[in-house]
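Here the complex is missing a single protein chain, while all its other protein chains stay put.
Each chain gets a letter, A, B and C, in the order it is written, and its residues are counted from 1.
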Amino acid sequence: MDVGFIGLGHMGAPMARNLLKAGHHLTVYNRTRSKAETLAREGVQVADRVADACQGEILITMLADDPAVEGVVFGDCGALSALRRDAIHISMSTISVALSDHLTEAHGKAGQGYIAAPVFGRPEAAAAAKLFIIAAGADAMLKRCHPLFDAMGQETFVISIRPSEANLVKLSGNFLIASVLESLGEAFALVRKSGIDPHRYLNILTSTLFSAPVYRTYGPIIADEKKPADGFKMSLGLKDIRLALAAADALAVPMPVASLVRDHFIEGVAQGESDADWSGLARLAARRAGL
Amino acid sequence: MDVGFIGLGHMGAPMARNLLKAGHHLTVYNRTRSKAETLAREGVQVADRVADACQGEILITMLADDPAVEGVVFGDCGALSALRRDAIHISMSTISVALSDHLTEAHGKAGQGYIAAPVFGRPEAAAAAKLFIIAAGADAMLKRCHPLFDAMGQETFVISIRPSEANLVKLSGNFLIASVLESLGEAFALVRKSGIDPHRYLNILTSTLFSAPVYRTYGPIIADEKKPADGFKMSLGLKDIRLALAAADALAVPMPVASLVRDHFIEGVAQGESDADWSGLARLAARRAGL
Amino acid sequence: MDVGFIGLGHMGAPMARNLLKAGHHLTVYNRTRSKAETLAREGVQVADRVADACQGEILITMLADDPAVEGVVFGDCGALSALRRDAIHISMSTISVALSDHLTEAHGKAGQGYIAAPVFGRPEAAAAAKLFIIAAGADAMLKRCHPLFDAMGQETFVISIRPSEANLVKLSGNFLIASVLESLGEAFALVRKSGIDPHRYLNILTSTLFSAPVYRTYGPIIADEKKPADGFKMSLGLKDIRLALAAADALAVPMPVASLVRDHFIEGVAQGESDADWSGLARLAARRAGL
Partner (left out) sequence: MDVGFIGLGHMGAPMARNLLKAGHHLTVYNRTRSKAETLAREGVQVADRVADACQGEILITMLADDPAVEGVVFGDCGALSALRRDAIHISMSTISVALSDHLTEAHGKAGQGYIAAPVFGRPEAAAAAKLFIIAAGADAMLKRCHPLFDAMGQETFVISIRPSEANLVKLSGNFLIASVLESLGEAFALVRKSGIDPHRYLNILTSTLFSAPVYRTYGPIIADEKKPADGFKMSLGLKDIRLALAAADALAVPMPVASLVRDHFIEGVAQGESDADWSGLARLAARRAGL
């Protein structure tokens, strides 16, 4: 397919590369052009402007946050005006439910399609085409997108015909991960202060009731008190919890654990840890315990 | 081995039965004698008094809480006075760190051994000899106990030579389970109120980062809004969180998620749900959201 | 002075009336015109459109929330385009720090003045000209506004030259009131469930360390489990805590009590209590305790 791709960060770049490998024709745009040029050598077309990446039948955006997506879509010469009728915008960024609803409406009025398809997985998973893709939107459009999803992910879960529900699932998933980080942080502070070997403790958890990727991935980071350099930043964790809480507020759903996790992310940011991996929640728990 | 066994509740009865099957000689005592008599038909000796169950080389206790264990051990004609020197008391109940330390000291002074060996697993796991056993105490004593652990569990994790550390691991594990119940409850309230199908949502969780027994066991209960009749009671969940917080307080470790979960258990108890399964935390989260 | 006044709700109407009594010339605008017409009989000029209320040297706005103020100021033929150079917009609504900063900038560019002057006090205090006014902005402008403040309030506190700091003080004040309501709610739930007479309890509080208006005003409402009809709505309390938390997030300040209060306001809204007085926080605390 003829695909435009905007946003070549840690996640976007490997995703674009996998589309290329699968035989699709790609035109990419990135605000910092150098990142796009690395891909040029591999066979993608590099666009000078957003609009130039909006000439195909599909546009994929994989950007940092709401303002970035708004800029690309609603800006002068943005995607909304540049995309042809019947083109589909696949928004894979982790954005707010409200913006996703807004995009659904705006693209609909313009005769364009809109699919929300946020992903679970870290950069390594993106590189290995092992992402989990949460997709929502009109069935016929989803069908057109499936070859692209297959090229980027290991499994695609279709939620419903309302795109923003995929965003809500993504946000609630990040909330669940963050709540595991917080709880593990408290539990490790407790057992470490008691003198128990943290690796022995972790082994019990992951050998028994907690044998899931989220515990296997973050448990060792916490047990070793590591600071992964290429992690998911605390500032982004804060952004996502903020969006989850905004969605919950709009639906009148109290989420006290989410509020607590948000406060702790803010504490991390206030103490200069914005760029640290979000497992830093555990380090904050340890610090509060005087460790 | 010649084993005394005190406490034949939902967990104790199947555990005793597995010891019997493995060829050990059992003398059992239960406050409500009728429960002991059921086992009598299967070949165990029924004791009239605590002391009569303390004549062998091992005493296992599997009781509801600290006061029950204190009654059995420190009461008139209790285990402390009845056990012979070199006998070992294996305490498998979920009790406080403080009581476990106290038992270590008291049995030690009496020339007796003391092992803490609390378990993870529900009654079905106890019946199938699939418990996970967390054991701590002196190495030589642990070695003597291993055949018994093997008869009751699928795996034994040895923590350290200080018995109470096994209790702390057990309590922190129950805290982690309860924190998962709370977080899932909040996430399900959010997605349900948004109109997302809860089973579709659960499938995503357990197919991706949350594919662990704790999510697979409790996820469907929460998604279906079931009230399992034979569950782990909210009042017991409250008891365990209280003990975890008491241990954390003694070590000066703040555990805000544990505090929050404790408040919600109390709310459940205040609203007449003491005897409901502890996954009722999710029902409370839904109720707070007006669902 | 020649004053335009927009927003004639429970607070705005009595405030406008006091300006009139003090001899100022008033042109008022209200979305629902009937409220303006009541005042017409007392001598004010009624404007048909926002712009018609912006012809004097001062414009006062007293509106429900950020969108209402944005509509009045930035809308077509809004205050920004209608006010003459050197006119001053006094914003007395409880709005966000971010909007106040935005208004400072926008009016400044238009050569207009901007003063933030939110108030503490309920409708009775507004009627009695007993409001406390928290004002911030350029000194020379504040001086011009003082006669108006004196006509509406019992005391004016000048914070600084940056208007949005007055808004932050107002929001943090509402946070402090809400935190008192929450804490009192918990304390009353405790003493009531214990069988202690709530009035006797309240008398101790207000006779000793807690002899302040916030306790004297809300204590009896809580002790009597009253639902004041003309109170400050829970939905508005939620709005203000949301704004306080947004300001705190922007400054990287964790406010866990504010987060907790926000969750409880959302719980109230979810349970159909949006329009109840915000002291309903205490009723929710009682309900959680099974009272």
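Going forward, contacts are C-beta pairs under 8 Å (C-beta built on N, C-alpha and C of every residue); 3 or more make two chains touch, one makes a residue touch a chain.
The structure displayed is predicted, hence computed values, not measured ones.
Among C:Thr38, C:Gln55, C:Ser81 or C:Ser172, only C:Ser172 touches the chain left out of the display.
Summary of contacts with the chain left out: across C:Asp48, C:Glu155 or C:Asp224, the touching residue is C:Glu155. In the full complex, the hidden chain is touched by chain B at residues 242, 248-249, 252-256, 259-260, 262-264, 266-267, 269-270.
Seen across the whole complex, the unshown chain contacts chain A at 256, 267, 270-272, 288-290. By the touch criterion stated above, the residues of chain C touching the omitted chain are 97, 120, 132, 134, 155, 157, 159-160, 162, 165, 168-169, 172-173, 175-177, 179-180, 182-184, 186-187, 189-191, 193-197, 200-201, 203-205, 207-215, 217, 244, 247-248, 251-258, 260, 285, 288-290.
By definition in this document, only the chains that are shown with their structure count from here on.
Chain centre most remote from that of chain C: B (centre = mean of CA atoms). Averaged Cα coordinates give chain B a centre that lies 53 Å from the centre of chain C. Averaging C-alpha coordinates per chain places the centre of chain A 38 Å away from that of chain C. Touching of two or more other chains is recorded for residues 256, 288-290 of chain B.
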